[in-house]
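Of the protein chains in this complex, all but one are displayed in their positions.
Moving on, here comes chain A:
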Amino acid sequence: MKKLNKLIVGLAFVIGLVSCESLDVEPYGFYSDENFYNTVEDAEASVLYAYDALTLVSYAPITYYLTELASDNANVKPSEGADAQAFVNWEVTSQNQLLFQYYRCAYIAVNRANAVIENVPGKGFNEADEKRLMGEAYFLRAWNNFNIVRAFGLAPIQKSLIDRLDETTASLPADMQEVYSFIIDDLTTAIDFLEVNRVVGRADKVAAEALMAKVYLFAASAKESGVPKYDALTESVDDMYAKAAEYAGAVLTGQSEYYFDTDLQNIYDNTVPNGPEHIFIMSMDRSGTQEGDYSKLSKYFIPWIGGSAVYLKNADGSLTKTHDGWSVFQTSNELAAAYEPADKRFSELFVSEVFDAAGNSLGTVSNGVVEYPFCRKYIDPNYEGDKTSTRPYLLRYSDVQLIYAEAAADESGLAEYNQIRRRAGVEELPSLAGLLKADFRKLVVEERQRELAFEGDRLWDLRRTNTVQQNVTKAAGLSPEKVAFFPIPQREIDLNPNIN
């Protein structure tokens, strides 16, 4: 019996020994909330992940489906899918997959920014680093929320990192005031935290000021023009114009890193991503391994020209090599007609004739070889196959100049407006005499179409000035609500009981 007792004691001991071992297994080989955000390098990588969301294939190129195809700037290739046709035809439904991709990616970017905002403070990082990283995260959250409100109107605002099922069903904001307060607060913090510090692919204080100006301008003109739901904004239209002018003015006069580029083609020179005008530019490089790391943006704009390399003639007579494209975004007649014949922004930035390496013409728009005059803002002469470094221009100095001109709508604004027209080689407006502020603002918005064509702004300009129906034939008969906001994607409606 003694032996048995010994044995039972021994057995109990063995069992006890094994059982006290925990069932928790540490994650290995991947990062998670349990092992990340410990160092400033972690925080840095986390901010970059938020920037990286902007480059997603289902975000960066999709932007143009919304802003250009649904505007009067472009038509889509006839054989492109039904979801793309729907933008041109203003038949976008909640089932539209492109719209879904855009919506989801904007929230991915927001969540990544929230991860920084939630995890970086209180980790004892150097204050300068912490402010810079937090400032960028606030900027990015505002950037993406601004995209969401411009595209969808009232959609859920994600104010914190989502890592539980019960956090995945956010409610809608009460009204536009809640949305804009949130965006403006974020940008105020970003401007406060950031310094002027140009790094290609990242945002600094100037970018935050530029975005703030753009947000105020959108809000001011939308409220002024009676865009649905914008009457909820509590600030007066004039105050908001004034704020837009104030922040735009800070960009134009408060720093010297970014400035007006006198050479039109230089702005779009792919080899110079740090040109004077590039306040915020998306960073992609042809050495990347997957699309998003590298860009195929050029392929969308360039028509198919026999599948081989072609050469484009530059203003100075030199040639720039490029691959041909997929003919997706086809320049509309309305856009071409918006330019005066002398306008260099058409003659130098749209291509109607292509050449071989020796400079012999391969064909033109008139003889049908070039399907349509195509935009050459996204050309990478050093392309590798489909891989390019073509980068979306997110915030450009001239954009801020026009924001200022429109917001101020005074003589100082006229000067900015004229500087841009001068560069384009078209006649300047001698004075504001005889023009109401509203008349001048209308001219600026028209100028924005020409200056910022295919830079992802046109539909937003039409929306905030409540002129979609006037300018886009296919939208002519639609209700103000319908043209002001795209529908919330069906999956959100299906799976988020709190938004109805």
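Odds and ends about this structure:
Going forward, a residue touches a chain if its C-beta (ideal position, glycine included) is under 8 Å from a C-beta of that chain, and two chains touch if they have at least 3 such contacts; residues count from 1.
Here, contacts and distances are computed from a predicted model.
Within the choices "ABC transporter permease", "Probable glycine dehydrogenase (decarboxylating) subunit 1", "TonB-linked outer membrane protein, SusC/RagA family" or "HEAT repeat domain-containing protein", the name that UniProt assigns to the complex's undisplayed chain is "TonB-linked outer membrane protein, SusC/RagA family". Although one chain is not drawn, the whole complex shows that of A:77, A:132 or A:202 it is A:202 that touches it.
Across A:60, A:161, A:379 or A:452, the single residue that touches the chain missing here is A:161.
Think of the hidden chain as still there; on chain A it touches residues 3-4, 6-7, 10-11, 13-15, 17-19, 21-34, 36, 42, 44-46, 48-52, 55-58, 97, 100-101, 103-104, 107-108, 110-112, 115-116, 155-156, 158, 161-165, 167-170, 199-202, 283-285, 287-288, 292-293, 489, 491-492, 494-496.
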